[in-house]
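Written out below as C-alpha cells is the structure these notes cover.
All protein chains of the complex are present and in place, except for one that has been dropped.
Moving on, here comes chain A:
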Amino acid sequence: MKHSLQYITRYCLAVLVCAAFTNTVSAQTETDALMIPKNYFCAAGVYTHNSWDHYWEGTFKRDNANLGTVSSNIYAVGGNYGLSNRVNLLFMIPYIKSNASAGTLRGQRGVQDINLAVKWMAVKQEIGTGLFSVHAILSGSIPLNNYEADFLPLSLGMQSKSIALRGLVNYQVGRFFIAGAGQFVRKDNVTIDRDAYYTTEMHYTNQVAMPNVTNFLVSSGYRSLRFNAEAVLTKMTSTSGFDITKNNMPFISNKMNALAAGAVFKYSFSKLEGLELTAGGNYVLQGRNYGQNTSFFGGVYYVFSVKKDKSEK
C-alpha cells in the first residue's frame, strides 16, 4: 500500500496531448492520478511531433495533394508545484511550428496559449487490496500572443480562452492501475480578422462562438518506482459546431471530434535522483473535421524539493 502511494506521488508532468487541426495542447498531468508532494517542484521540457496526411471533412475521409502532410513541432516548458500533498498547481507554455509539406500555404510559428491547472486529490481511500483516488482538475488556457487562429489547419491554436473541469478516478492494486476521467471544456468567443464569416449561415461579426468540448478517457497500466507504462483511450467531442462541407475550408467553430489511442512510458533514474524521462505516442482512430494525427513525444522532468529537510523519502 505504501508503495503504491509512492508511485502516485512520484511523477509529475507527463505528456502533451496534441490534437490535429488545432494543436490543442494539454498536459497529461491533468489526465492522470499522479501528484507530487508538498513543496516539491517538477520542471519539465517536452517535445512533441504531430503529423497527418488524411483528414475527415465532416465524415468524409480524404487526403489533399495541396497540403501533403501537415505537421507541427511543439516545444513546451511546464511546471508542477505541490502546494500540498493533495493540491498541485501546474502550468505549461508551448512554442509551436506548423508546416504543410505540399502546396504553398505558409506554416506558422510562435508561442501559443498558457495552460494553468489546479489539481486536487479530493478522495484517497483504501478499498480492498488497492488504493482508490478521486481527483478534480480545474484548468484554463489563455492565448499568450495574437496569432492568427483563422488559418486552419496551420494556425497555432484557436485563440480561445477556455476553462475546463475534469473529474478523474483511479484505482491501483499493487503495480497495476485503471483510471477513467471526464472533462467539460467551456470556450470563450474568438475574435478573428474578418468582419463576416459563413458557417451554415452568414454571421456579420468578427466574433465566433466556439463549441464547448467534452473529453473522456480510460487508461490502464503499470506503475513501479522506476518504470511506468500505460495505455490511454481518449474520446473528444464538440458539443456543437458544424461540418466542413466537401472540399471547403476548415473553420475554427467546426464540430471537431476524435477518438485516439495512445501509450505513455516513463523512466526514473535511480542514480540521478529526481530525473525522469518520458516518451509515447498517440494515434487518431476516428475523427470528424479532424486530421488523422500521429503524435510522438519525449520529455525530460526534474523533480526537486523547494524546501530543505521536508522530504519524507
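Keep in mind that, in the parts below, contacts are C-beta pairs under 8 Å (C-beta built on N, C-alpha and C of every residue); 3 or more make two chains touch, one makes a residue touch a chain; residues count from 1.
Basically, contacts and distances are computed from a predicted model.
Remark: of the listed names "Oxidoreductase", "Monosaccharide ABC transporter ATP-binding protein, CUT2 family", "siroheme decarboxylase" or "Phosphatase PAP2 family protein", the one matching the undisplayed chain in UniProt is "Phosphatase PAP2 family protein". Across A:Phe91, A:Trp120 or A:Phe216, the single residue that touches the chain missing here is A:Trp120.
Within the whole complex, the absent chain has one touching residue among A:Thr69, A:Asn85, A:Thr205 or A:Thr237, and that is A:Thr205.
Within the complete assembly, A:Ile192 is the residue of A:Ile192, A:Ala258 or A:Val303 that touches the hidden chain. Mapped onto chain A, the footprint of the missing chain covers residues 62, 65-66, 102-107, 109, 120, 122-123, 125, 136, 138, 140, 146-148, 150-151, 161-163, 165, 186-189, 192-198, 201-205, 207-209, 245-249, 251.
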